[in-house]
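One structure is given below, encoded as C-alpha cells.
This view holds just a subset of the chains, kept in their places.
Chain nomenclature is as follows: A, B and C, assigned in order of appearance, with residue numbering initiated at 1 for each chain independently.
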Amino acid sequence: MLVCKQALGPIVGYLDAVAASCAQLATDHRHTLISGRTLLQQALPVTFGLKAAHWLAAIVDARRSLAWTLAQGLYAQLGGAAGTLAPLGSQGLEVLSALADELGLAEPVLPWHTDRTPIAKLACNLAVACGAVEKVSLDVILLAQTEVSEVSEAAVSGRGGSSTLPQKRNPIDAIRARSCASQAQGCCNALIGAMGQEHERAAGAWHSEWEALRNALQLCGGAACWMAQSLQGLEIHADKMQENLEASGGLLTAESVVSAVMAIGGSSEAREAVTRACERSFQTKSPLRQELLSEPAISQVLSPSQLDNALDASNYLGSTQAFIDRALELYQSEVT
Amino acid sequence: MLVCKQALGPIVGYLDAVAASCAQLATDHRHTLISGRTLLQQALPVTFGLKAAHWLAAIVDARRSLAWTLAQGLYAQLGGAAGTLAPLGSQGLEVLSALADELGLAEPVLPWHTDRTPIAKLACNLAVACGAVEKVSLDVILLAQTEVSEVSEAAVSGRGGSSTLPQKRNPIDAIRARSCASQAQGCCNALIGAMGQEHERAAGAWHSEWEALRNALQLCGGAACWMAQSLQGLEIHADKMQENLEASGGLLTAESVVSAVMAIGGSSEAREAVTRACERSFQTKSPLRQELLSEPAISQVLSPSQLDNALDASNYLGSTQAFIDRALELYQSEVT
Amino acid sequence: MLVCKQALGPIVGYLDAVAASCAQLATDHRHTLISGRTLLQQALPVTFGLKAAHWLAAIVDARRSLAWTLAQGLYAQLGGAAGTLAPLGSQGLEVLSALADELGLAEPVLPWHTDRTPIAKLACNLAVACGAVEKVSLDVILLAQTEVSEVSEAAVSGRGGSSTLPQKRNPIDAIRARSCASQAQGCCNALIGAMGQEHERAAGAWHSEWEALRNALQLCGGAACWMAQSLQGLEIHADKMQENLEASGGLLTAESVVSAVMAIGGSSEAREAVTRACERSFQTKSPLRQELLSEPAISQVLSPSQLDNALDASNYLGSTQAFIDRALELYQSEVT
C-alpha cells in the first residue's frame, strides 16, 4: 500500500494536468462552433468548449475518487499469519495503530488478508479514471483524422511524424494514452476478479494481484500523463470546425428552423415543408436556405432574416454556455 | 437510471440481510474455535466469530458504496441529440432540473451521453459488492466440504439434496451466490470497458451497456439474496471445528509455545527444541505435548500446566475479540 | 451441446454471407482507389477491394474454426454423477456411444464434467469470429463518418434515419454488429475464465457457464447477421474515395516519387528535394506536383510525364492485385 500511495500522488497530479487543459479549452473555445456528432454522424452544432467541458466533468469526477482515496489514507496491513496478531499478545491493536502512523497509512478496522475490498476499490477508481482518459483520447484521435482535421497534436520534432510519409501528423500522445488506458483496465478487471479469496489467506488469487496492481498503477499514470501532454500542445483548427459544420449546407440546423416555424404558430404543413426541403438539399447538395425559401409554407411565415437567424448554428446551442459554466465551477471548487 | 434506482433498493436490502447474519454469527461464535487456514492449510487458531467479522466488514464496506449511490441519487439524463438541450431554447436547465425532481433522481452537472463515469462507478460498486459476497460464499463452500464439515446449509426439503446420493448436503445457496457473483462481475467488466465512447453519442459501446447493466443488477441482487439465505439457516458444527483443530495434535499452537518459552527468557536452544518436537510430532503423529515434554530444554523451563496453557488454542488468539468488537461497531454505526 | 450445434449452423451461415459480400466487394472494387489509413491518418493509396480482401481473409479464417467445430461434431456428455457411468455397469461406453450417435454429436474420449476445454474452445472460436466481424464493422462505421462519406448503409425506410435530423444516415447495422460482437466477447471471456472447476463437478463455475454460453451464441450470431445485412446493401462512393485521396494534393504518393527518383540513380540531394517539396506542399496546401517541379534536383531527372506517373496513386499499389487474388482464392477454396 506504500507503493500505491507513492504512485497515487503523481497519478492525481497528471489527472490535474488533464483537467487544467480541459478547463482552458472549455474557456477559450466556449463559442467555437463544431459539429456535434452522434454515431459518428454530424447531428447538431455544439461548441468545442462544451466538448472540453464534458471531458473536464468526467476527469474531475474520476480524479475525486482517487484523491479521496489518497486523502483518507490507504490501509496499513498487519495481521500475522491468520489475522489475529496472536504473536503480539495483547498489544496487537497498539502495534497496528503505531505501524499505520509510522507509514502514514490509515488504520483498518480489521486486517484484510482476504478482504480485498481495499484493493478492488482502488482498482475500480483507477479503471474509471482510465475510462475518463480513454474518452478524451478517443475524441482527440477522431478529431485529428485527416478528413476531419479539427485538432492536431503539437508538431514536435521526432514525435508523431513519419519518416517516409511527410503529410502524417499522428496524434501519438493520445494514441499512447488510449493504449495505456485500455491495458490498465485489463489489470483492474483482474484485480476485481481476484476478490474471491479462500479463508485466511488465498491459494493463488492473492499472488496474482501484485503484478496486476503494479501495472494498473503504472499504466493509469501513463494514460493520464500522455493525455496531459496531448492536450497541452493541442492545436485547435476553428476554421476547419466551421468548414465541416457548413459542409452539409445547413442541414445541421434544420431542427432549428422547425422550432422557429412552430414558435410563430406554424402549421403541420410548414413542418412537412421543412422536411421536404431537407430531403431535396441532401439529395441535390443545394443549400438548405435556398430550398427552404422555395417552399411557400415557409417563406410566407419566416422573413429571410428570420430564416438566417434560425439557420445560424450559434443561435441553436441551447444550454451550451450554462453547461460550460457548470463544468468550470465544478473544476474550480474541487481541483484548484 | 430509474431501473437502477429501483434495483438498488432491494440489492442494498439483501446485503443488509447478509450483514445481519454475519453480525449474528460474529456475536454468537466469538469464542468458537476454528482453524485459521492459509493457502488452504491449517495455520493458527482463530474463532468462527472472527471469520464472520471479516465477512461482515467487507459486506458493510461494499454496502456503504451502494447505499451512498442510492442516497445521493442516480443522475437523471436529458440532453437532446447532442447534449445541448437546444430544442428547449433557454429553458433547458429548468426542464432538466424539473425532470430530475419528478423522477426522484439527482441533477447532473452536465448531460452524460458519452461521459460514462456514472454507469462505470455503479458497475464498480456492484462488482465490489459481488466480490465481497463471493468471498463469503467461497468460505461457506469450503467449510461445508465433506472432509471439513464445519458448517452445513439448512436441510430444507428439495434444496441441496441429491435424489440418488442421500449423504449429500450441497451448500447450494452459497454455490448459487458464487455463480451469480462471478457472472455479475463479468457484466461489470463489460460496462467499465465500454467507457471509451465517441463524441456526443457512441457508435456501439453505448448500445452494449443496456443488457450488461440489467444483468449486473439482477445478478448482484441474486448473489446477495442467495448468500443471505445460505447464512440465515447455516448450521455451525462447533464440535467438528474443534476436532479439526486438534487433528494435528497441537501443532497449530506450536508458535504459542515458542512465545511462552521466549517470554521467560528462553534460549535459542529451547526454540530449536520446539522445532524438533514439532517435526517428530508431524512425522509420527504423536501429540505435540508429549514430544515437547520429552525435550529437557522445554520441560526445564515450562511446567506441565504452563505448557498446557501455551498449547491451549483459546489462549493464542491475540486481538481476536477486539477485532470482532470493531467489526460489530462498524456494522452498528452504519447499517442498523 | 445440442443447443450449440443448432446455433452454430446459422452462425456459420451468417459468416458465409459476410464473406460473400466481402468477396463481391473485393472483386468489384479491386481497382477503386481509397486512402490507406494508419493511426487514422491518410498514409498511402490502397484500393477498396484490398480493404474488403482483408476483411474476407479474417472472416474466412474465423469461419473455418467454427465450421470445423461443427463438422467434427460437438461432444456428447454423459458421465453419471462422478464421471464413471457406474450405474450403467459394464455398458457405459456402449451407451455413451449410442447416445452420441442418436444426438448427432461426437463421442468424447472421456466425460468432461470439469474438463471445460470443449466449451472454452468453442468460446474462443466465437470470440475470434466476433473480433473479425468487429473489425469490419469498425471500418464501415469510420468510412461512413460524415466527413469521410466513402460508404453508406442502404437507405431503407425506418432504418438508420433520424426523425429530427434528416441529414443523418446512421450505419446502424454496422453499429449493431459492433455492439453484439463486443458483448459476445465478454461472454466468451467469462467462459474461458470459468475453466478452473473443482474435482468431479464444480461448485459455481459450472453454473455460471449456461447463461454466458447461450448469450455468446446469440450475440455472435447477431453480430454476423447484422454485419451481413450492412454489407449487402452497402453503397460505395468511389468518387468521394478519390476526392479524399486527392485532398492532400498528392502527398500520399510522395514515397512513390522518391522511388522513381532513386530508380534512375537519383542522388541524396534529389531525395531531400522531395522532402522539401512535401513540407512546402503541406504547409501551403499547394499541389505537390507544382512544388516538385520547382525543385531543380527533381525536374532535371524526371520529365513531367514521368512525374505524373509517379504521382498517380494507381501506379503505387505494390502487390495489391495479387493480395486480392490470394484472398479470393482462399475464399473460393474454403467456402464456396
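The definition used in the following text is that a residue touches a chain if its C-beta (ideal position, glycine included) is under 8 Å from a C-beta of that chain, and two chains touch if they have at least 3 such contacts.
Here the structure is a predicted model, which is why all the values come from computation and not from measurement.
Asks: Whole complex: how many copies, 3 being shown?
Replies: Result for the total copy count in the complex: 4.
Note that only the chains that are shown with their structure count from here on.
Asks: Classify the inter-chain contact topology: is it line, ring, star, complete, or other?
Replies: complete
Asks: Going by C-alpha centres, which chain would you call the most central?
Replies: A
Asks: Taking each chain's centre as its mean C-alpha position, how far apart are chain B and chain C in Å?
Replies: 43
Asks: How many angstrom lie between the centres of chain A and chain C, each centre taken as the mean Cα position?
Replies: 28
Asks: Between chain A and chain B, what distance separates the C-alpha centroids? Give it in angstrom.
Replies: 33
Asks: Listing for chain A: what residues touch at least two other chains?
Replies: Counting only residues that touch two or more other chains, chain A contributes 37-40, 43-44, 142, 193, 255.
Asks: Provide the residue numbers of chain A that touch chain B in the complex, in ascending order.
Replies: 36-40, 43-46, 50-51, 53-54, 57-58, 61-62, 65, 80-90, 92-93, 96, 109-117, 120-121, 124-125, 127-128, 130-132, 134-135, 137-139, 142, 178, 181-182, 185, 188-189, 192-193, 195-203, 255-256, 259, 316-320, 322-323, 326-327, 330
Asks: With touch defined as at the start, can you tell me which chain C residues reach chain B in the complex?
Replies: 81, 137, 141, 162, 164-165, 171, 175-176, 178-180, 182-183, 186-187, 189-190, 193-194, 203-205, 207-208, 211-212
Asks: Using the touch definition up top, name the residues of chain A that touch chain C in the complex.
Replies: Result: residues 35, 37-44, 141-142, 144-148, 162, 164-172, 175, 193, 244, 247-248, 251-252, 254-255, 258, 275, 278-279, 282 of chain A touch chain C.
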